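One chain of protein is taken out of this complex; the other chains stay put.
What follows is subunit A.
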Amino acid sequence: MSETRVGLSAWGAYAPRLRLSRKAAAQANAWIAPGLAGKAKGERAMANWDEDALTMAVEAARDALGPDDDRSHVDALYFASSTAPFSDRLNAGVVSAALTLEPATASADVTGSQRAGLTALAQALNAVRAGGSRNALVAAGEHRRARAASTQELDFGDGAAAFVVSGDDLAAEFLGHGAVTADFIDHFRGADAEFDYYWEERWIRDEGIIKLVPPAIKAALQAAGITGDQVTHFCFPCTFAGLAGNVAKACGIAPEVVRDNLAAQMGEAGSAHGLVLLAHALEQAKAGDVIVAAQFGQGAEALVFRVTDKASSRRPARGVTGSLADRKEETNYLKFLFFNGLVDWDKGMRAEKDNKTALTTLYRNSDMILGLVGGRCTETGVVQFPRTRISVAPNKPTVDTQEPYKFAERKAEVLTWSADYLTFAMAPPNHYGTIVFEGGGRIFMDITDVEPGDVDAGLPVKMVFRVKELDERRGFKRYFWKATPDRSRAAKAVAAE
């Protein structure tokens, strides 16, 4: 093995703003599933209708990459999810386009088990250590689906995390990796199935997790040259109460270093959750701390890191901590069902419009639609969206003078808006308007994650990558950018007044 140091140089996370109150969900289902009362505590992260595994992964990646929109240093991308929106279309390709990564970026979807997030991270670490990549981006997102009134519905949560794997400037050094592969089927989801099918809990716990996970962790510790008692943060997603402690104990790891699995605030974000817990640990760790992140899924994956003195200065703008703080309680369980496609509802005549996407048009305008890239005139400096052959500058219609100009990371505010009750919307009223950007440029676009009363002219907003529309007839999803209140800037503006 090469002695090259590799590890994590940056990280980010995302949890959707909406949090379904478990109490509200349990109460709504009490008539048919009274047993859910035992889980009626805390809340679970709930994707808005326009969020999915891809969009959340993009947001986590943006958090990891920071506000600089030059991402030319990233040369490999791994997207991990067990709920990727496309079975045959490179999901990482959408992430890459949204982040405006270089065309030469290598990319892969990693999927098929609940440990896919950690698997992707292990592969990225190996690729960088082997010299096959200099800076690899790993982004995991999960939009979990469960039947109404199931326990999974309450256990699960939606979310994402992302890491930049590098050989330089490390916030955490990678020490060792261990894996176990076993076709142990605690649950499965067929290729065309909507929901998971589960086997008996005691078997999963006693024959699966407790037997398959510790060997992976022990192998990782051995590779790292670390003993269990040196571990200071143990990240292990598990919805069985106390089981993470048992796994830790089996590996010689002290039970008190087992990290909170965020069940109360977020719920378990499937294959992204191991990375979410790792990101959370990094946000709270101090230099020298040893973090073990492990996750179960047809065996297990385990990774060991040592936190460097740069970690504290490398904390992302939002991270897990910021994501969990930016929350809005949702007590309307029906909204959760509608957003997750669990109710066949009357969308009205205005929803009948055909959302067929012209794939030619999408490809030709890929940087504009997926990357929010407009144009800047090299003669006048005027920026505009979209980029056009003849500049929009009044009295200066220069021809072919525009270079690509990225809007996604720019500050913006609302110029005009309305809340539309007539048009079809998944979350009416549909808010939209003209958004103007600092430095120039404006875009007529949707405004998301808002309710009546939230929007007015002058509201500071930021860009988020979201589902634009669903083509239910063909099973296609459109993605585009939307404006959402920049609540931290708005709060600062109020404080300054």
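We take it that contacts are C-beta pairs under 8 Å (C-beta built on N, C-alpha and C of every residue); 3 or more make two chains touch, one makes a residue touch a chain; residues count from 1.
Everything below uses one rule, namely that contacts and distances are computed from a predicted model.
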* **Hidden subunit of the complex - UniProt protein name among "nitrile hydratase", "Sugar ABC transporter permease", "Protein translocase subunit SecD" or "Acetyl-CoA acetyltransferase"** => "Acetyl-CoA acetyltransferase"
* Structure fact -> The one residue from A:T181, A:T357 or A:T398 touching the chain left out of view is A:T357
* Structure fact -> Cross-chain touch to the chain not pictured, restricted to A:A30, A:A393 or A:A493, is A:A393
* **For subunit A, residues in touch with the removed chain** => 349-350, 352-355, 357-358, 360-362, 365, 368-369, 382, 384-386, 388, 392-394, 414-425, 429-430, 432-434, 436, 440-446, 452, 456-458, 468-469, 478, 480
